[in-house]
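Presenting subunit A:
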Amino acid sequence: MMALILIALVTLASAAAAMLLRNLIHSALLLTASWAGLAAFYLWAGAEFVAFAQVLVYVGAISMVVLFAVLLTRPPQPMPVTPPNTLGRALVALITGGAVLGVFIGAIVSSPLPATAAPAPTVSVKQLGLELAGRHAGALLIVGALLTVALLGAVVLAATDREPVGASLDDVRGRPPGTPLQKSGDAP
Partner candidate 1 sequence: MNADSILERGPLLVRDWLVSFLPEPARWLAGSLLAITAVIVAFASLFALLTLIERKVLARVQNRPGPNRVGIPLTKIRLFGLGQPLADGIKMLTKEDIVPRSADRVLHFLAPVALLAFAILTFAVIPFGRHLVPVELEAGVLYFFAAGAATELAVFMAGWASRNKYSLLAAMRALAQLISYELPLLLSVVPVVMLAGTLSTTGIVERQGGWTFGLLPQWHVFTPWGAAGFAIFFVAALAESNRSPFDLPEAESELIAGHLTEYSGFKYALFFMAEYFGMCALCGMGVTLFLGGWQAPLSFLAFIPSYIWFGAKLMTLLLAFMWVRATLPRLRIDQLTRLAWKFLVPLALVNLGVAAFWSLSADWTGAVRLTRWLIAAMLLAGPFVLLGRKLTAGLAPRIYRYAT
Partner candidate 2 sequence: MLGSGLLSGLAVTAKNLVGSFHDPARLTTVEYPEQQAKLPEAYRNFPFLVSENATDPMGTLRCVACQICEKECPPQCIYIEKSKDKKPDATGKLQLYPAIFDIDTSVCMSCQICVEVCPFEAIKMDQVFAIATTDRFDALLLKREQLAKPNAYYHTIHPTEAAEVDARLATERKAAAEKAAAAAAAKAAAPKPPAPPPAA
């Protein structure tokens, strides 16, 4: 039980910190830490295969996508400052927060938690593999395609939003534009 609480604390703390910190890179890295926390949950639950897949996919690859996206995208124009009628906004925030909280608590209460932790189902990696490649092959491929599309979309979005400002090459070269450097071998 101690381990579960510890893992939960780490995951929640890093997720919260990821949201609160101003430095974008720090929050991206903390997000990765919270994914690692999720992997620890799986390990605690005994599902090694899922835990290692989680680490491999999320901490290995998706964190890279997030970091590259942070690096490539331009800082957006400053957000328009909203008018300060804090009472109205606070009310709306409270209601939505409360509704989400209610749903969670309802789900936790209604799910029949057995007194002792149920014995982990002994599923060998081989059976998992057969299941995945068998009945769920379609789902696997779709998820893969989805991820690739998301990745490419991020890159395209990042690349196009850097609209080039026209500047002829000579300005850059520091030579007053138009002074010719005689092309060799040209007849006058």
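The definition used in the following text is that a residue touches a chain if its C-beta (ideal position, glycine included) is under 8 Å from a C-beta of that chain, and two chains touch if they have at least 3 such contacts; residues count from 1.
If you want to know what made the cut, all candidates are chains of the complex that A comes from, given by their letters.
From a predicted model like this one, the values you see are computed outputs, not experimental measurements.
Within the complex, subunit A makes contact with only one of the listed candidates (1 or 2), namely 1. Contacts from subunit A toward candidate 1 in the complex involve residues 23, 25-26, 29, 32, 48-49, 52-53, 55-56, 59-61, 63-64, 67, 124-126.
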